[in-house]
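Right, I'll just put the structure down here and ask away after.
A single protein chain has been omitted; all remaining protein chains appear in their positions.
Let's look at chain A:
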Amino acid sequence: MTDHLRQFLGRAGFAFFTALIGAIFALPLVWFLFAPFNSRAELGLAIPEPFSLSNFRQVLENSFAIRALGNSLIQSVGGTLLVALAATLASYALSRSPLPGKRAVTYVLLLFSSVVSGSAAMVPIFLMITRAGIIDTHLSVILVFAGGLLPTAMFILRDFIDGIPRSYEESAMVAGASPVQAFFDVALPVIRPGVVVVVVWAFVNIWGSFLIPFILLRSAEKMPASVAIYSFYSEAGTPIVTLLAAYALLYSLPVVLLYLFVSWKFGFRFFGGIKA
C-alpha cells in the first residue's frame, strides 16, 4: 500500500511541478492577450474591467506606427520571396549538380552568414549600402536580410533535396521533359514542404529584426514596426504600457496568421518518397 501511496505522491508532485512551470511561461502570454483590451493596463496581470478597445483606437491614431506595419510587410515579404527563390534554385543546383567542392561552398557560406547578419559586420555593411547609393531604401533592408539568411536557407533546403530520390526528375526527363520542366512539374512540388519551412523561418526572422532596419533606414516613413514600436515610449524612455500592449498584439498578428495559413494549407507535412 505504501508503494502505491509513494507512487501517487510522486506523480502528483511531478504534475504540480510541471503545471507550475507551465503557468510561469503562460503568464506573459495571458498578459499579452489581456493588456491590450485594458485601458488601465499595467505590468501586472489583470482582467480587463471594463473590456475596452480604447488602446487600439489610440494606436490607430499614431500614423507612423501604422505605416510601419506596412513597411514591415514590404520588407519581410520582399526579403522572404528573395530568400525562398534564390535558396530553392541554389540548393537544387548544389544538390543535383556534380560540382566539385559544393559541400565546402555551403559550409563556408554558412560560416560567413553568421557574420553578415550579426552586428560585427554592421559597419562594412553600412558603408557598402551607402556606396551602392541605396541607403534609406526598402531594397537595402531586403538585400541585407537576403544575404544573411540565404546560406542557412540553402543549407536547410539542400539537405531536404538531397533526401529526395533523383529518379523523380530522371523519370520526368525520360518521359520527355526538359530539365526546367522536370524541375517545375516534379521536383518543385516535392520540395515544396521544405520551401515552406524556409519561407516561414525567413519571414519570422525579418519581421522581428530591429538592428538592420534601424541602421539602414533614416526616414520615418520607411521604418518597420520593430523600430516603430519605440514610439510608444515616453521621452524619458518609460513604456506607455497600454499602447505598447495593443501595438504588440497587432505586430504579432501577421506571424500568427502566417503559421495558421501554412498549417492549414500545407500542414507542415512532408511527402515522403514512395517505396514498396
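Just so we're on the same page, contacts are C-beta pairs under 8 Å (C-beta built on N, C-alpha and C of every residue); 3 or more make two chains touch, one makes a residue touch a chain; residues count from 1.
One rule holds in what follows: contacts and distances are computed from a predicted model.
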Per UniProt record, name of the chain withheld from view ["AzlD domain-containing protein", "Cytochrome C oxidase subunit IV family protein", "ABC-2 type transport system permease protein" or "Carbohydrate ABC transporter ATP-binding protein, CUT1 family"]: "Carbohydrate ABC transporter ATP-binding protein, CUT1 family"
Chain not shown: contacting residue from A:82, A:109, A:143 or A:190: A:190
Contacting the left-out chain in the complete assembly, out of A:42, A:170 or A:221: A:170
Contact footprint on chain A, counting only the chain that is left out: 165, 167-168, 170-178, 181, 185-186, 189-190, 271-276
